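Attaching a single structure in structure tokens format; questions to follow.
All protein chains but one are shown in place.
For clarity, chains are labelled A, B and C in written order, and residue numbers in each chain start from 1.
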Amino acid sequence: MSESIDYKLVGTSPVRPDGVDKVTGRAQYGADLNLPNQIHGKVLRSPYAHARIKRIDTSRAMAMPGVYAVITGEDFPPPPEHGDVGGEAGGSIGDLARVIMARDKALYHGHAVAAVAARSLRIADEALAAIEVEYEVLEPVLDLDAAMAPGAPLLDENCFTKNLPEKTDKPSNIAEVMVLSRGDVDQGFEQADVIVEGEYRIPMAHQGYIEPHACIANTNEAGQSTVWCCTQAHFDFRAITAKVLNMNVADLKFIASEIGGGFGGKTVVYLEPLAVLLSLKARRPVKMKMTREEVFRATGPTSGTHCKIKVGAKKDGTLTAATAWMAYEAGAYAGSPMGAGAMTVFVPYDLENFKVEGYEVLLNKPKVGAYRAPGAPQSMHAMESAMDDLARELNMDPLDLRLKNAAEEGTRAPYGPKFPVIGLKECLRAAKAHPNYTRALPEGAGRGVAVGFWFNFGLQSSAEVHINENGTVTVVEGNPDIGGSRASMCIMAAETLGVPYESVRTLIGDTESTGFSNSTGGSRTTFATGMAVVRACEDIIAQCRARAAVTWGIDEDQVLWVDGQAIPASGVNDELKPLSLADIAENAAKTGGPLLSRASLTAKGAGPSFSVNIADLQVDRETGKIDVLAFTAIQDAGRAIHKAYVEGQLQGGAAQGLGWALNEEYIYNADGIMENAGFLDYRMPVASDLPMIDTHIVEVPNPRHPYGVRGVGETPIVAPLAATANAVRDAIGIRIHDLPLSPPRVLAALDAAGD
Amino acid sequence: MAHVVFPGHLLAVTDGEAELDVPACNVRELLAALEQRFPDAGDELRKSTIAIDGLICQDAFLETLRPDSEVFFMPRIAGG
Amino acid sequence: MNKIQVITSINHEEVEFLCEPQETLLDVLRETLGRTGTKEGCATGDCGACSVLVDDRLVCSCLVLAAETGGREITTIEGIATEEGLHPIQQKFLDHAALQCGICTPGLIIATKSLLDRHPDPDETTIRYWLAGNLCRCTGYDKIVRAVQDVARDLAGPA
Partner (left out) sequence: MEAFAYVAPSSIDEAVAELAKHAKKGHRAQVLAGGTDLLVQLRGADIEPRILVDIKKVAETNRLHLGKNEIFIGAAIPSAVLNENTELVELLPGLLEAADLIGSTQIQGRATLGGNLCNASPAGDTIPAMIAVGVSCVIIGGKGQREMPVEKFVLGVGRNALKAGEFLVGLKIPRPKSRSADAYMRFIPRTEMDIAVAGCGVSVTLDAKGLCKEARVAIGAVAPTAILVPAAARALIGTTLDDAALAAAAAACSDAASPITDKRGTIDFRRKVVGVLCRRATAIARDRALARKALGV
């Protein structure tokens, strides 16, 4: 496959350059900046899940001492009629404008309907209470079945299902349908010796980043605004804010603060346009931060889903046909990861006959946002559970069944194209060979395996490289560092230039001081921005060779760049002393001025990344409580640039996936009000809930990246859902189709089985 | 001449055509040719992610196509 | 508003401030005193990001009234490193890549200090339960627990 390459730094785990500030409390996150003369913004949120806004009277609030500005939907330009949210979050800009501030209808409990800016948070709260809103309360639509049923109350009378074979003039809560198919499924099922079927439901879940959204906007009298915020995508935030407020992009400067987690959730704009507008009206800097409760109620969790799967196989395990039906909650507006769910459901397998039918459904819940491998965990949970059932029916090892059908280079993916080089079989073999797969289980415990996948992304990135006068290197790029990416950039730059890691620093530029980059998301930063950094470093090397050539008075092609220094090509000019980066930088004034380079690109060829997870757990048969005994995450990283942070991605994704599998869920009451909008009852894993998470990094390099990077952030959350469900199946002998596998659900299943 | 494949959800805008051969040397030419043939499809097609011979491109435009290239139109994908 | 005058000690330095009766120590640290190293994740005591020590006792600063802190000794993340450099806990968190986004890190470092002050040689279970009040969403806790184990080993000295 690929020859082994001896890298000096790639694959090591040096301390991150921003580390000291993060362990001493110096690093500034979204809510950590305060500006002189700043005031505080707060949002009034709908107390109803579905209501028409008939009238808003802000006069009493506006008249209160200490209140500087009050805004409602009427203060915004009309929502743009065209355009999609670029790259990441999905949906139309018009709808996002309505998420940011409701116009004629409030579509979920917590939907923003007005905002105030006041001298203190206390006054802001009092002003919110003084705003009078007259609502016409409408019946909320709260689950997929109800929303899809004929005659269901409509969220949007102008929503006509997209992609139907025949255009429809009947409005519906089904925003979009999608069909993917190949071959003849009826014939495929006829060839099958064994057929398994299952129906799976997973409720809405939240990314659960620990830092609530926060920003501070400082808008001047000319309408120019500087916005400091925690974001995965300050360039995309600038673009959306400009469109929602009908402003010139050039009048907006976005500075990304340090970011306290995102997982996709901070690719979506909520507060920033409100802060800019309030600041414009108040002529003061306006700081806004969400409470934890607001984060749960009013930001974008991921879709709740309903999937039905049918898979057929011959006695030897060869898959003959599969069908999937899936409905994804979009929340209040269209734009869900249903498409990705449909494309990934069968993605690990070489399938001749399949059909996938997907539905994206509007209901009175917050508009979903991106969450790590959006769409894949839900659909692959269904398929990977069915594969486990199939292995049992066939009396086959579940990894062998997967190996028998695994996709490889040249296999046609369900979404059409043939796979480039991929590492699925390598991961499956690594799992089979892993001691954790064969280690004896304690009495009564269960083991489950599952496969995960993500496409990984390219998109646009820019990077600049400056060589300082002492030969140290400054890399400037535009992707907020959410999990150690500065360290990865430093490694790639140092490796390429041949200089020590410590001599490179990476900065995240604001929107005015560096080139455009899309979000830190989709596992694209190390791949795409890393590629830009490497290219810019290669340009520096070319420049250094030219500088050395003029310094020595020889031809450029007689100069080589080896181990961070210019040396004369062997055989000639042997008397010349090598010139290090520091030597060249010191003499730069005489050879053409400062050394700098830049690269910008739209990265193509992100390498798909597969994973295999092994979960061991024990079930308390009297209470239904699950104890995770061991967890092993195996994943093809292409190439791990910073080994420890790659392991960290695998471990963190595993923990999130386990949380989702075990206890996390949005719990709604009949009025559409989330009942567990806090960390107390939205039960994310705590330290004592988890064992050590073993990792095994498989490296099947991506030929499209100079160091073979595939991207690692998304895939790790996919497999834990089914791996956990399969382990429970193994432990108690019962297939529980729905998540989370919370104790009441598990105990009810045990009771129903007569345990 | 690129071989173009549309997924099911685009058939509504391609008059039900799932596969066809289009003479084009790059994606720009391909999109222009398709837009001419399916006037309703332009917006959807330009928004799509395109896979060219297995290589997934989110903003394809200038990529060259070989005479035997396989081009797949895919839904745009979100990422976390 | 009847503001209350409080004189306290933060990281061994006398500090005087005015606060409203219902303001929390977290509010005062972050907003009044500009000590933003202590983070707010939930303001309800469920995430531990705002952990500080009050008279060497680990608490959530969001659940302490600022008015109660007169005459106390408060330790925040800003007081952990010394002139000699980083505290060993801080260094081990860096060495083990025990942080990704870093928002939970100040709270975890404070909680770890409190743990090791009381239990210099904790086993894995003790570490995990002691730190159960500090949510981390990025790491899966693995590298955090290893960093804590490593500090404890070092503090114990050569066997």
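Here, contacts are C-beta pairs under 8 Å (C-beta built on N, C-alpha and C of every residue); 3 or more make two chains touch, one makes a residue touch a chain.
Nothing here was measured: the structure is a model prediction, and the numbers come from that model.
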For the chain that is not shown, enumerate the shown chains it touches in the whole assembly.
A, C
Taking the full complex into account, what residues of subunit A touch the chain not shown?
125, 293, 622-625, 662-663, 667, 675-676, 679-681, 683, 685-686, 688-689, 742-744, 747-748, 751
Spell out the interface residues on subunit C facing the chain that's missing from view.
1-2, 4, 20-22, 24, 43-46, 48, 51, 54, 57-60, 62-65, 67-68, 111, 114-115, 129-134
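As a working rule, only the chains that are shown with their structure count from here on.
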Please work out which of A-C and A-B is bridged by more C-beta pairs in contact, and write that pair.
A-C
Determine the centre-to-centre distance between subunit A and subunit B, using the mean Cα coordinates as centres, and give it in whole Å.
26
What are the residue numbers in subunit B that touch two or more other chains?
none
Using the touch definition from the top, which residues of subunit A touch two or more other chains?
207, 262-263
Taking the touch rule as given, give the residues of subunit B at its contact with subunit A in the complex, in rising order.
5, 7-12, 16, 47, 51-60, 63, 70, 72-80
Seen from subunit C, its contact residues with subunit A in the complex are 30-31, 34-44, 46-47, 49, 76-78, 80-81, 86, 90, 93-97, 99-106, 109, 124-125, 127-129, 131-146
Touch list for subunit A against partner subunit B, complex
84, 87-90, 162-165, 167, 176-181, 207, 262-265, 267, 337, 339-340, 343, 370-375, 415-420, 454-455, 457-460, 519, 521-524, 602, 604-606, 704, 713-714
